[in-house]
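Report on one structure; see the data block that follows.
Only one protein chain is missing from this complex, and each of the others stays in its spot.
In order of appearance the chains are A and B, and numbering begins at 1 in each one.
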């Protein structure tokens, strides 16, 4: 079954996401694809927030069947000469602008720049490549088209050059990679970096966690906890309230994790 | 056609809903299910608001085909030893944590606790059972699995112990069960409790309706009206404006309905 996910910064109020989906379904149908299943990753990426989009795309993609096509459009450079990339990674296909949106899936991916302009749709303006270029390229893949036919390999995709988590002595030093709806502070620190038996504590912006737990429910009210989150990284949380609000912490804040003293 | 609905408090911005859907589609496919249709009930339940989620789940479910699987995850106790329930009611199946989320569908439902841990997915952390436990259980049902094989019957599911609407003399006494996007005050008072020919008025927080009507359009501007809402309960409304804002009324407020004096 052809399956496509969509991630954009288009929001829920405008007609933009629907136009991408309509074009996907129309072109895939014209090309003889079987009925396509559409799944939204999110369209609430902040306008132009490529790094934020990259995080959500990489977090969601592993859940999907291996032959999924992931279409991602956070594209402030739309209409310029920035490239359109198609990447193959772990059996899945990613279609996105060449601006860092694929940062976290590029590891061992085979990446190509789309030069098949015959696939693009004639349309007014140069401001909506999601509809006019990305969607028909994704539809072509959903109909069984081979990435090799889309364009030449690329070995210099745009990278985000994010700071990497590191060890400093017995401390782990990273950052808040994401603040979720619940106000959890999701870090980029791999939980696997902790030694067995550690009872670590984390500090952010002068605040400090007071408990290392397995789940939110083990936290007493008002106690900031550290736990292993659903991406396998360390996460800071309150039970039933937003730690981000309590501490006034946002994405990008530095995080240090150390053995409890 | 396998059909699954999803209700969560995950919001639209995070990758969480997509990870649940990806897992559902992946596991259902692996188990040989026919292509699955996904429908969102809502993901805007306030974080941890089990009672709010229970309302929307019960309101939406009757519209769906009888063999629908309803997956509901508002789950502040994720990772603890709270049970995962599967309920059969009116031909539909409900998968949810045992915390009251199924309150309004438990009436004559057959309820089981899921003990088939072999269905759960290995994953980092214990904070995302929506992806790691609920989704694969729902996928198993979508592929034709029988609820009886998921675990033993349960006769003590967690209940919410909501106040029940009642009659006091010639008055009906209930509460605001929901404030919708339009600012309508949806009550828990069955419209069928009104006697034929009644021209009732409702009072909430010191305010009083001035008309009993069939639809919003019959209300003059600024006049608060009482009518029969789409769940068969009494509803208080303004035309073209939010009565909740006008009166400063929220969910849970006491409502009295009496014959007009």
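What we mean here is this: contacts are C-beta pairs under 8 Å (C-beta built on N, C-alpha and C of every residue); 3 or more make two chains touch, one makes a residue touch a chain.
All values reported here derive from a predicted model rather than from experimental measurement.
Interface note: of B:191, B:204 or B:244, the residue touching the hidden chain in the full complex is B:191. Listed residues A:124, A:152 or A:197: the one in touch with the omitted chain is A:124.
Interface with the hidden chain, as seen from chain B, comprises residues 1, 3, 5, 12, 35, 37, 39-45, 55-57, 59-65, 68, 180-182, 191, 214-218, 227-233, 235, 239-240.
For chain A, the list of residues touching the undisplayed chain reads 9-23, 25-26, 29, 35-36, 38, 47-48, 76-80, 82, 123-128, 131-132.
Here, only the chains that are shown with their structure count from here on.
Centroid to centroid, with C-alpha atoms defining each point, chain A and chain B lie 30 Å apart.
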